[in-house]
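Of the protein chains in this complex, all but one are displayed in their positions.
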Amino acid sequence: MAFVFSRLDDLATWAQTHSLSFLFLDLSCCGIEMMHTTGGRYDLERFGAVQVASPKQADLMIVAGSISYKYAETLKKNYEQMCDPKWVMAIGSCAGSGGMFEGEFSYSTVSGVDKILPVDVYVPGCPPRPEAIMHGLLTLQKGIVKCRAQNSWKDSKTSSPEL
Amino acid sequence: MSSTEFLEGLKNEFPGAITKIDIGYGQKFAEFSSNAAASIFNVCSTNERGRFDLLEDLLAYDSGDDIVLVYNLYSTLLNHRVILKTSLHRKEPSILTATTVWLAALSYEKEIAELFGVRFKNHTTEIPFLLPKDWQGFPMRKDYVYPGGYSGIAHGSGVERRKR
Partner (left out) sequence: MESFEINVGPTPATTSGPLHLRVQTDGHRVVQAKIEAGYLHRGMEKVAERMTWLSCQPYMGRIDYVSAIHCEHAYALAVEKLCGFEIPERSKAIRVVVSELSRIASHLLSIAWLARTTNASTAVMFALRDREKICDLFEILCGARLTYNYVRIGGVSNDFTEGFVDKTIEFIDYIVPKLQEYHQLLTNNVFFIGRLAGVGVVSASQAIAAGLSGPNLRASGVKLDKRKQEDYEIYRKIDFSTPLGATSADSFRGAVQGDAFNRYFVRIQEIEQSAVIIRQVLANVPEGKYALTLPRVFKVPAGEIYVSVESPRGTQGIFIRSTGEKYPDRLRLRTPSFPVLNILPAVLESSTLEDMGPLVASFDYLPSEVDR
């Protein structure tokens, strides 16, 4: 019986990691690289990641670009509208740590998305290559598998993977 | 060199208002006093030697003592350019709006009002433009102090940077 349930659990994990619908916030230069990643050459959809328009339909939020203080409230609202389990991927240096606008350089930029939201994967680069973004997605998928395996006996939410 | 002729004509017409004419790097600058703004804008756009119908840029800079506004005017019909400058007093900078003459001034003036604190008389827009609604201070002035944070988010990541 336990064998059947663990196989079913593996099936559910496989289904979850290979069908991540992402809410794509293309705020800045990294957003253009993300567009290229979803384009024909570096096709992100073959990993099951599909772009959706609304946060209510998304599992993953991909933040690509610099966050300004004015946008921070909207970002938080988008995150809160997503249903559990949800993950956040920060692409680029601006989303990761503020990048070239960090701290004293710019008066109106938040120094990294992690000041507002819990981030699961950081993809460094300015902007990162599409291959790097794909690597970020695959890392997240592996992390979800690991996290589900560890937490499978709990029924709390399966977010924040241990990577 | 019709824009030079235009500037000379302008100086003759408004002797008190035009204070300086400069030609450097091939660009023609003229300084005017902000009280005569209404008449100078009208003349720039209607005068047959000027016919400046395109306001290409309106910017401001903080020269330490004053806030200086720079109007970059271009004529599509006569293919020449002139740059007009005016100094506004730092304590309460205000000048008449140029939107009645050039609609393009609308967005430029909104930005300058927000970032430098210049008041444009008869300019009618309320939406805060580039900064959040409750932002304190005028960021582009030289004496602006960087904020410690905004609405609970701390500014910076705690790394010490070399001072300018």
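A and B are the chain letters, set down in written order, and residue numbers restart from 1 in every chain.
The working rule: a residue touches a chain if its C-beta (ideal position, glycine included) is under 8 Å from a C-beta of that chain, and two chains touch if they have at least 3 such contacts.
Because the structure is predicted, anything quoted here is derived from the model rather than measured.
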| item | value |
| --- | --- |
| Touch with the omitted chain, as defined above, among B:F6, B:F32, B:W102 or B:Y150 | B:W102 |
| Contacting the left-out chain in the complete assembly, out of A:W14, A:F47 or A:F105 | A:F105 |
| Interface with the undisplayed chain - residues on chain A | 23, 25-29, 31-33, 35-36, 39-41, 53, 65-66, 68, 70-71, 74, 78, 100-101, 104-109, 126-127, 129 |
| Interface residues of chain B (partner: the chain not displayed) | 24-25, 27, 29, 53-57, 59, 61-62, 70, 72, 76, 79, 83, 102-104, 106-108, 127-132, 139-140, 144, 164 |
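The working rule: only the chains that are shown with their structure count from here on.
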| item | value |
| --- | --- |
| Approximate Å spacing (C-alpha centroids) for the pair chain A, chain B | 43 |
| Chain B partner contacts - residues on chain A that touch it in the complex | 69-70, 72-73, 97-98, 102-105, 107-108, 110-112, 115-116 |
| Sites on chain B touched by chain A in the complex | 130-132, 139, 144, 146-147, 150-151, 153-157, 159, 161 |
